[in-house]
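For reference, the structure I am asking about is given below.
Omission of a single protein chain aside, the complex is shown with its protein chains in their original locations.
Up next, chain A:
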Amino acid sequence: MSISSDSSRTNLRPKVTGLSPKEGVPGTKIIIRGENFGRNADDLIELTICGVNCLMYVEWINNSKILTRSGKCDGLGDVIITTISGGTGTCTVQFRGLPDIVSPTKDCSVWINEEDYFSLGKANHGLGSTTSPGLYASDPLGLLPEGTEAVKSALGENVIRQFFPEALSQDKSEKGFGNAFSHDFIPVWYLLENHSTASFDDLVTGLDRLKARVNQRTPSTSSLGPLQLLKPNVLAIIECLDALKTVHINLKKHKQEMGSDLTYKVEELIKKSLSEAHIIFDSVLARKDLADSTRNALNVLQRYRFLFNLPATIERNITNGEYELLISDYNRAKAHFADTQVSVFKRVFSEVEQRIIKFREKLQDLLNKGCLNHENRNIDEIKKLIQYLLSLEAPGNPAWDSIVKIKETLLSEMKECHCKYVEMSKLPQIISKDSPNFLSDGDSDVQGPPIIQFIEELTTIFTTSFADLVKLGTAYLDGDFNTKESQRELELKETNFNTEMVQKPILLAVNLIRSALLPGSIISLGPDYETWPASAADESFFVWLPRCLRVCSNFYRDLTRNDLQPVVYQPIQQLITDLRVHSLVSLFNQAAEEVKQLSTKENWEIVSDDSSGTRTQLPLLFEAKVIEILQLVRENILQTTTHEEVDIFSKINVQGRMKQLAQNLLQAFLLALEKTYKNPVSPPSPSDKERTIDEEDRCLVVICNCSFTTNQVMPRLHESFEKYNYPDMTMVIKVIQNKYRDLENKLSSSFVDNKCDLVINGLKPSMYTVANEWYTGTSKPSEVNYYIKEVIGLIIEVQAKIFLVAPSLVRKMVSQIIEATLEEIATLFQSVSDRLTDAGNIHAQVDLTALEYVFSDPEHFETPKTDKLLKMARSRLRPVSSSSDQKLILKILNRFKSSMQLQLLCFKWASDSTVIIV
């Protein structure tokens, strides 16, 4: 109490705050942590766990950590440390002692107190005490009065104990501290116990006395001789002799009992006990060994169960498809056991390796299948498989192999597709050839001819597989697969990839499409590829061209999503451009062909209106056809789908081609018109018509149509060309217009010639006979000559004919006919002028005046030429001088005027088109 009450030491009071472990059987090694565990090992003077002193096991580490072992204790208890510097400490944690259950095979150390055994034997054998009272006097210091027994100190044992804290833990019954023969002899204790009252001087004297006695005795034994020794020790010597005698007697007795060799029986017994012990314990020990080895094996199994279970785990993971788990397991095992020297591990690991190899083969198989299966290829799955293979360190380069394989698959797929459809196109066509019209062919539901199917399938195959190829390739070149290739190798692979994997398939696809659609644009695909039969893309194929183009454009668009360098797509761009041009040419040619066929559509229904004159529906059909084709081509062929594509018209050769095509198309109608005139198709229902249309009528109609086409349709078409962004067609239109005019003129002059011949031939017999009779006769005229009236009649007939069909042409044509007629008459006058009699002269005067009256009227068909001809005729006549003759002429003319009034009116309306006479 006095020790711990010092306040300065309170801060140094030991404190236990940690136990590791917090519970255990006796003998458990414990790490105690806390504070103030003493300045050094010696400072620590006590350690109790659950009240049991454990100081004997203590290993002092430092001020805050000591090691010890637990003693035999049961249940929760404090852990208390006492140091000299800090006193008795405290604890915040408690230790739980567990009962120690001893089993046959459990190691246990038993302390056998042999002292008890020997003391027992001593009593049995009746040997006397070996301690000599003389040698060990009760008062070695000689401080007590003679004859008195040592009196126990007044202090009492308990008080003395206070001075010896380390003795506190000792069993109280043991009193060894004051006993000089005890192991625990403590001199101070002895003094306190026996001489507590002695003064220091007495003690010094005692010490001297003790020293003297010790020194005296040692020399005395040597110098004084045996007698000197015997004298004080006679009692002890007698005791020894007695003992020797007893031993001798006993020995004799034993010899009698057991023969000469006394140890024989003991030896036998020991041997017997040894064999007995073996019998008893061998099996136990064997079992223990077995148990130990089993436990060891179990431990190994438990500790490395990961490895031992691995083959089964691999199987399970393969069936469950948990490849990632499998691979991580394998890598873990490999890291730990690949270089193992332990044979069992080696064996298990080799089994693991076997399975991994099989697994690798399976993966490779899956990968190959994945690469070859172009329809349901899952590129992510393939990437994963490749990753697995790489992480399993599969031989070769699975990633690159896959890329090559996908490419090969793609190429062979394309080839197969090509062959399949080439074969199909050789067979008789199952697909009905009912030509889809331009508008409905956009339906992709309609199954086209083999070529269309081929292109569609090819592009689909290519688009899907190529996307896979590019994805995988990009991943590879980006180093996603971590193939540990050098930069240089990767660069080599990249060029290889660009040429072999990207450009080659694209080129093949383009060439295959070209071979189908544009057979002339490539030389040959190679020996492995059959060429398409000529019938595959015959004339009727052109209707599918827009669809082809659309498929190709979509193909291009899909490919550009792959994000490759633009140069890669050039072949496709070129293909599309070529295809556009091809389609353009085909469609225009086809349209020209159709326009030519328009001649069959002529129904000769004449339409007439103020603005456009007389015509039939044909020019409008033509116009509609051209506009339709322009629109179709613009919408289907020229429409660019991507920004990269340029308008094909930006190329100068395409422009020239286009102009030529346009010219052909426009000119086609000219042919059609000519055809309608020359090879007429009978009108659909002639019975409906009031009158049939003869060749002359047709001629007139064609002339009108020509003129209409030139003047109305062509400018409108020119506008349409501009509207749909075609190249400038001004020159083309001009050329075409000229051609139409040529035709018009040709036809109209032939018509007029025809009519002139008709009129003049009809006139000639009467004219010449009458003229000869009358102009050379002597009788005076009574009326205007008959042929004049005939001329008028014939011209009226012609005029009526033209008017019926084409009123707009009347003036021009009739004038020409009149001119020709008058020329004929002028010739007549010239030929008769020198033979003219007086009466004939009057006759001629009358006739000429009548003609002048009819034709020199500006309201009629007077032209400069008619005027000139009439004047020329008049110059041939002699003027009439006699007034009676003049009166006669006047009289005849008046009669002529009144009788011909109706006929003359016919000419009048010609200049005044508001009057209509039928």
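Just so we're on the same page, contacts are C-beta pairs under 8 Å (C-beta built on N, C-alpha and C of every residue); 3 or more make two chains touch, one makes a residue touch a chain; residues count from 1.
Simple rule for what comes next: contacts and distances are computed from a predicted model.
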{"item": "Omitted chain (choose from \"Geranylgeranyl transferase type-1 subunit beta\", \"small monomeric GTPase\", \"Ras-related protein Rab-21\" or \"NADPH oxidase\") - UniProt protein name", "value": "\"small monomeric GTPase\""}
{"item": "Identified contact with the non-displayed chain, of A:V52, A:V93, A:V300 or A:L904", "value": "A:V93"}
{"item": "Option from A:S20, A:S199 or A:S749 whose C-beta touches the chain left out", "value": "A:S20"}
{"item": "Touching residues (missing chain, whole complex) on chain A", "value": "1, 4-5, 10, 13, 17-24, 33, 64-65, 80, 88-93, 328"}
